[in-house]
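What you see is the complex with one protein chain gone and the rest in place.
Moving on to chain A:
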Amino acid sequence: AYKRFSELLPKEERDNACSARVAKSQILTLPELRANPFQHRICRVFSTSDNGDDSMCFEDFLDMLSVFSYSATSDVKSHYAFRIFDFDDDGTLDRKDLEKVVNCLTGPSEEFRLSNAEMEQLIQNILEESDIDKDGTINLSEFQHVVSRSPDFTRYGGLQR
């Protein structure tokens, strides 16, 4: 893992890779993240930088890899998945977050997005299935509850090392 991290750094800084930070644009060249529609959110969630530029140091990099590995527990995965899906970082998944998630899933180009009516119907269904306290948003425990009963989550949430 250290090797992969240091490969991302420009040549001069490779010697003190332990303390260096890698810019977001470099992180996004990783093959696992390149095709991922949630790449920006992933960088944002795992980055501990103070100035909001989403750069990652080696520890952040390790954090990210460990969460996505096969041996992470589903608690950990669902916790981080919740943070990734929470686009406005307010601690709950409301309608806008869900809309953004669905748009990420259907692809970057406009013509393959769902129509407004379809989006409404879909979000309604999702909230019906997962919103327990009927407040119109999904909080962390509701999310973890739903995900624990989904057989695909653990299968798809892992990166092959």
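Operating definition for what follows: a residue touches a chain if its C-beta (ideal position, glycine included) is under 8 Å from a C-beta of that chain, and two chains touch if they have at least 3 such contacts; residues count from 1.
Heads up, the rule we're going with is that contacts and distances are computed from a predicted model.
S.K.: Just to verify: the chain that's not displayed, which of "Protein transport protein Sec24C", "Cytochrome c oxidase subunit 2", "Transmembrane channel-like protein" or "Proteasome subunit beta" does UniProt list as its protein name?
M.R.: "Transmembrane channel-like protein"
S.K.: Which parts of chain A face the unshown chain closely enough to count as touching?
M.R.: Considering the whole complex, chain A reaches the absent chain at 31-32, 34-38, 62-63, 66-68, 71-73, 79, 81, 85, 98, 101-102, 105-108, 112, 114, 118, 121-122, 125-126, 129-130, 132-133, 139-141, 143-147, 149-153, 155-160.
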